[in-house]
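Every protein chain except one is present and positioned as in the full complex.
Coming up: chain A.
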Amino acid sequence: MGMGGWRAYWQTTVCHDWKRNEIAREDTTLKLRSIGGSMRDVWRVGVGVGVPFAGIVLLLPILSSSRLLIFGVPLVVCWLFGWFVLTSLCMVVVWLAFDRGGDDG
């Protein structure tokens, strides 16, 4: 095989395969990044909205059935007052962990 033949072989097989592998690698990286990105969003929304919703909405039926009073105030009302601070805290966590450095418009 002469020089021209080797060049043709290199371009059509080895180089082509390498490029195809590179595209596949990039594709895999993008997929992983996308999974990472979506996992990141799940955590963001989970901590930012999910935790306050779960803490308030899911526990309401249990807490509102209680007759327990704390300094004369029903437990469910005290619980809600506590979530004023906890909700802020959830958003602080999301801000510090995900959004602080982001280009946000």
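Here is the rule we use: a residue touches a chain if its C-beta (ideal position, glycine included) is under 8 Å from a C-beta of that chain, and two chains touch if they have at least 3 such contacts; residues count from 1.
The rule is short, and it goes like this: contacts and distances are computed from a predicted model.
Engineer: Match the chain absent from this complex view to the correct UniProt protein name in "assimilatory sulfite reductase (ferredoxin)", "Putative tricarboxylic transport membrane protein", "3-isopropylmalate dehydratase small subunit" or "SSS family solute:Na+ symporter".
Structural biologist: Choosing among "assimilatory sulfite reductase (ferredoxin)", "Putative tricarboxylic transport membrane protein", "3-isopropylmalate dehydratase small subunit" or "SSS family solute:Na+ symporter", the correct UniProt name is "SSS family solute:Na+ symporter".
Engineer: Can you name the residues of chain A that touch the chain not displayed here?
Structural biologist: Residues in contact with the chain left out: 44-45, 48-49, 52-53, 56-57, 60-61, 64-69, 71-74, 76-77, 80-81, 83-85, 87-88, 90-92, 94-95, 99, 104-105.
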